[in-house]
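As structure tokens, the structure follows; a few thoughts come after it.
The complex appears here minus one protein chain, its other protein chains still in place.
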Amino acid sequence: MSENLVEIKNLSFYREERCIYDDISLNIPKGKVTAIMGPSGIGKTTLLRLIGGQLKPDSGQILFAGQDIPRLSRSKLYALRKKMSMLFQSGALFTDMSVFENVAFPMREHSRLPENLIEKMVMMKLEAVGLRGAMHLKPSELSGGMARRAALARAIALDPELILYDEPFAGQDPISMGVVVRLIRDLSDALGLTSVVVSHDVPEVMSIADYIYIVAEQKIIGQGTPEQIRQMKSELVQQFIQGEADGPVPFHYPAQSYKSQLLGENS
Amino acid sequence: MVSKKIELMVGLFVAIGIAAILMLALKVANAGIAGNGKTYQLYAKFDNIGGLKVRSPIKVGGVVVGRVEHIKLDQEDYMPIVTLDIYSNYDNFSEATSVSILTAGLLGEQYLGLDPGFLDEELGIGVLQPGDFIEDTKPALVLEELIGQFLFSQDSED
Partner (left out) sequence: MLERIQSLGHNTISTISGLGRAMMMLLSAILQVPNPKKGWPLLMNQLFSVGVLSLLIIIVSGGFIGMVIALQGYTILVGYGAEASLGPMVALSIIRELGPVVTALLFAGRAGSALTAEIGLMKATEQLSSLEMMAVDPLRRVIAPRFWAGFISMPLLTAIFSAVGILGGHLVGVDWLGVDSGTYWSVMQAEVDWSDDVLNGVIKSVVFAFVITWIAIYKGYDCVPTSEGISRATTATVVQSSLIVLGLDFILTALMFTN
């Protein structure tokens, strides 16, 4: 494994009193697709926000190219964010702008390029996601899959080094799922982007990830290449990747025994 | 990017807002130049103007012919001098015109009533020129003075 773009060391994060992460460490290698998987509700999106500097961890370090994100000053953090971008689950396109304006937005904000050059670049990005024909549509006129592709075009507008994908496959039909899978892989290979994919869609992640971390119960419970993950003995990992209903993660929400509740006995 | 239409509408909005502030300042608060066309000034000196105010109407037989423009005290004899702003189309009042301070209704607003006298070239009674004083003035009736006089005359009868 070559050098790491992002290194997370001994990270702990609490929301209110609840522990989300308990002393986890992981590395995100440069130019690869790293996947973080786990059951829903364990704070995978939180991890992306931690990397993006929107949340501060209670302890531990998050190094991006050697800089510790939680300790950066505001202006340095903003400068750093120009090197990363995030694809939100909902796409998060600006609803009052057309697709073209959305993709042009980061360029206009952060570069002093002339308008005709911006136009050419936007066309290029939209061509890459196959939406050049839709550039004058409003986000409300796009389907969910198209909105996500438009958001992806916006995310790569400034040629970032790192893209954080938040549940890119959730709620997609099989065709647009296939499109997104291909786009993530292509962008990573063609542009040498470092990608972090947070997802719970096992087959898609297995097909594109170079390295996978499985997170559950505030810890990393398994890591490795897709092949290594499949070979893992851990019951929890197997339950997750096989999608079994019952196992170490129980089907039932913790409760007193059914029988005693029916009989009206207070535990 | 802002469309031309939005810029136009915002411009219009701000213009209306400023116009409204100007209206409140000039027309509602004070010092408006709100008359119908041209006017000329006459002066009248009263003993007492009662509740007469700037911009009170000036009427002849109930018809408004002008407004009170200014009220001040004479520096020498401390009598109030009222500047009358009369519309230019009523420009031949006689020098024998008398002016009195009247009240609209029992508690109503006070106004100036002009009683246009006659013109007589032989007696040398000409037309009032702009800037002239109206000599014949009747002061405002002050309620307290009326009551005082009434009580006084009652006393003297006894």
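General observations
Lettered A and B in written order, each chain numbered from 1.
The rule is short, and it goes like this: a contact is a pair of C-beta atoms (placed from the backbone, for glycine too) under 8 Å apart; a residue touches a chain by one contact, two chains touch by 3 or more.
Since the structure is predicted, the reported quantities are computational estimates derived from the model, not experimental observations.
Taking the complete complex into account, the chain left out of view touches A, B.
For the chain missing from the display, the contacting residue among A:I28, A:M84 or A:V180 is A:M84, taking the whole complex into account. Residue-wise, the contact with the chain that is not shown comes from B:A104, picked out of B:L73, B:A104, B:V127 or B:L146. Listed by residue number, the positions of chain B touching the unshown chain are 1-2, 6-7, 9-10, 12-14, 16-21, 23-25, 27-32, 34, 53-57, 64, 67, 104-109. Even with one chain removed from view, chain A keeps its contact list with that chain: residues 49, 52, 54, 78-79, 81-82, 84-86, 88-90, 92-95, 105-106, 109-110.
Note that in this section only the chains that are shown with their structure count from here on.
Chain geometry summary: the mean Cα position of chain A and that of chain B are 80 Å apart.
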